[in-house]
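Working notes for the structure below.
Here the complex is missing a single protein chain, while all its other protein chains stay put.
Order of writing sets the chain letters: A, B and C. Residues in each chain are counted from 1.
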Amino acid sequence: MSHMSNFDFATSFNNTSFPNPIFTASGCAGSGKELSQFFPLNEIGAIVTKSIMVKARSGRPTPRMAETPSGMLNSIGLQGPGIDQFLAEDIPFLIKAGSRIIVSIAGESVDDYGSLARRLRGVPGLSAVEVNISCPNVESRGQVFACDPIASRAVVEVVRRTLGGELPIIVKLSPDVTDIVAIAGEVISAGADGLALINTLLGMVIDIDLMRPKLGGKTGGLSGPAIRPIAVRAIYQVHQAFPKVPILGMGGVTNGRDALELVLAGASGVSIGTATFGNPSALMSVKEELKSLLIARGFSSFKDAVGHAHRSENE
Amino acid sequence: MSHMSNFDFATSFNNTSFPNPIFTASGCAGSGKELSQFFPLNEIGAIVTKSIMVKARSGRPTPRMAETPSGMLNSIGLQGPGIDQFLAEDIPFLIKAGSRIIVSIAGESVDDYGSLARRLRGVPGLSAVEVNISCPNVESRGQVFACDPIASRAVVEVVRRTLGGELPIIVKLSPDVTDIVAIAGEVISAGADGLALINTLLGMVIDIDLMRPKLGGKTGGLSGPAIRPIAVRAIYQVHQAFPKVPILGMGGVTNGRDALELVLAGASGVSIGTATFGNPSALMSVKEELKSLLIARGFSSFKDAVGHAHRSENE
Amino acid sequence: MNINRRAQQRSVEIVSNKKIGAYHHMVFAVGDMALHALPGNFVAISVGGPGSSMVLRRAFAIYRTHDRGNYGGTLELVVAPHGQGSRWLTALPMHATVDMVGPLGTNFGIPTEPVNALLVGGGYGSAPLFGLAELLKENGCRVDMVLGASSAGKIYAPLEGKRAVNSMTVTTDDGSAGTKGQVISVLPGLIERYNIEIIYSCGPMPMLAAVQEVAQKFGIIHQCAVEEAMACGIGVCMTCVIPLRDANGEIRMSRSCIDGPVMDGANVIWNSKGEIPKGTVGEPHV
Partner (left out) sequence: MNINRRAQQRSVEIVSNKKIGAYHHMVFAVGDMALHALPGNFVAISVGGPGSSMVLRRAFAIYRTHDRGNYGGTLELVVAPHGQGSRWLTALPMHATVDMVGPLGTNFGIPTEPVNALLVGGGYGSAPLFGLAELLKENGCRVDMVLGASSAGKIYAPLEGKRAVNSMTVTTDDGSAGTKGQVISVLPGLIERYNIEIIYSCGPMPMLAAVQEVAQKFGIIHQCAVEEAMACGIGVCMTCVIPLRDANGEIRMSRSCIDGPVMDGANVIWNSKGEIPKGTVGEPHV
């Protein structure tokens, strides 16, 4: 067991380091407060806050969820209080709880992202910014930024320019694209320090009694174990193309074995989303299980395992 | 129960009609022979044969499958005997069994599809041709035809031109694209009579003991209930854009309720793939269950239910 | 935001599981979780066991609790075998264990002075009302109850529960028990006869909306326990929202798992399913 205490579980994105690689997934941990009664927030790598927009937003009508085989659809529609109230209320709580904080931002236009980055400049206590570009761009007939290389680039450029070198920028990509490696390349060259993979996949459930789409918003985002093979594939492909760019992996992780899969594929950190709904202490158990599995495989440091599945055949 | 006997279960693609809308999914029913010991093949709408290529093909190395939450990955790699042996052996068996036949074809180049269409011209006993364009195009650095609107169009044009108006052409699309409606539009304008939605999604599983991708081919296609919400969404979107083009729906259908979801979204026929692996008689039970569900909802004909989830709010 | 600070997650044992009419009455050995539960609170249970395709918990209103007994603290639920999750749960044998989080959510408020209370339950919505009735009685209130359901088998009203209230009225849609019709039809008469000062309700959303209409007409306070589809039950997912007027009069999409399930019926914007009510904070701009 002395071996265990020597294990180096730390990870880093750019120059920011985290004591362990287990994070919440944006939109799946409330403001942090709600989870804090199940475990101390400083036990995990960081809280990734739910994507915040410039103004308050009501989100989509209900029903907002539908369970699907080994997954769920959600159509929350980015409900939130807007950046001002968020900075005034949620951030101070998290700082007081000793939590590391990654703020997720979302906009409806390139300018929105610029405004959000401006508001974050100089806010003390932040570890990184996650840029959620899986949002409809109102200036482009509602096309999702993440599905358009040019719009993706524009968003990342404005955030980079506005924030300066202050905070690592992690850009969160959508799997609903023909070529995720190409989008990754665009945002990296536009200044992303890291990538978050993957956001939900667009899906739909039809209520066979009402004979209409079940969700108020008709379509929703598919998450949970069902999508894990897609996440592993996306992480593997992107890590293969850009081995030096750290990836925050997510998609269907419910236990340490799942987390290990993402890490071996190339994830430097693992976010837990839907699993928390089924198990409020999932983050804690994933963390402990991942550590044991890595130690059992002879790793002395977490970082050595990142992307290990890419080693050549004769290694 | 007199009501039941009046129910019109027939469906049609173009001018070809089928006694019921339940079909096998390509690659999930062997040559038909293997299933025929579990039910008479003429009980279903049609057998969709596994995608056949110009020449014999060994497929990918093993392991070729990995079970995933509510789904599976396969990397068969289109193993098959080639069109000549297929026409000489498999087709006569199916005709003798009284089965309706939809032949699925796959190529590595636009020319391949032309050659295949030429070989099918005049073959008696065929009901339709399904064109599987989820194959790497060797002339375009292995990019999958279905992910490239121009290549998709070229394939459909050559098949249309070669076959003439003889047989309905159903083009099978990949969900791994940014805009499936755009691809659908291309192939429809190139001459497709119908669409098959959806093929598998690209995924990967990593063996956490070997710490390498589990499949011999590294990546594989994700199928099964896990992907049903993606299939429903794709069918809904495409039916909304092209309400007159019949859709053969597939993706995770295991029972009548699942099939009904696809039908309400806009499918004129439903293919059963992975479910047959778990239950050799799945096609029979889906057929019976779908019929009962439709009758219970007051439909007197299957066709009335197709796309019913699209009706306006006040209907 | 009203996080229920008493919530715990624990593995609990089934110590009784009996079919009663259309429902299963289930008892769980929950230790000191029983101490902390108040009428109106709910629990969230993992369903399906290892290898299940169901990733979300199911929420159940707490029927009642006992601090101590043969099994230590116990907690009771009334479960309708409806879909895959509840059918799995109700099929479990004695001594099986399930993962439970609770108590969750808000509870029914108890008046500081004795009043005349009417408790209105629809289907399994009667469950949390019996514990509430006891508490109200202890506080010196007069408690009348009306339960409605589609048919007799779906009325959950155990004998000791019936005895605990001053009067019990039953309605069924098909007339197989009590008055034929819906609970709403008998409310005005009961309110007048018993001089009702507060209404507590639990049941399907359309019933709650209708009760609020009656309560408003009579100018009576109405506390209701709502039921919106919940993915997490602990406030982290934002799926379970309903439009609620806050203290400042602003309408916000509020989480029924944290700011509910018990809410003041007058604050809920009813019949808004399928759209965001006009004037809601952050409503979509068109």
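The rule we apply is simple: a contact is a pair of C-beta atoms (placed from the backbone, for glycine too) under 8 Å apart; a residue touches a chain by one contact, two chains touch by 3 or more.
Just so it is clear, the structure is predicted and the values come from calculations on it, not from any experiment.
Considering the whole complex, the hidden chain is in touch with A, B, C. Only one of B:T62, B:S189 or B:S300 touches the chain withheld from this view, namely B:T62.
Contact with the chain that does not appear here is found for just one residue of B:N42, B:T162 or B:N279, B:N279.
Looking at B:Q79, B:Q143 or B:Q240, the residue that reaches the missing chain in the full complex is B:Q79. By the touch rule set out above, chain B reaches the unshown chain at residues 27-30, 33-35, 37-38, 50, 55-65, 67, 69-72, 74, 76, 79-80, 82, 216, 224-225, 254, 274-281.
Although one chain is not displayed, its contacts with chain C can still be listed: residues 48, 50-54, 84-85, 88.
What chain A contributes to its contact with the hidden chain is residues 69-70, 225.
Here is the rule we use: only the chains that are shown with their structure count from here on.
Taking the mean Cα position of each chain as its centre, C sits at the greatest distance from chain B. Chain pair with the larger contact count among B-C and A-C is A-C, by C-beta pairs in contact. Averaged C-alpha coordinates put the centre of chain A at 34 Å from the centre of chain B.
Each chain gets a centre from the mean of its Cα atoms; for chain B and chain C, those two points are 46 Å apart. Per-chain CA centroids place chain A at a distance of 35 Å from chain C. Of all residues in chain C, those that touch two or more other chains are 53. Annotation for chain A: residues 69-71, 224-225 touch two or more other chains.
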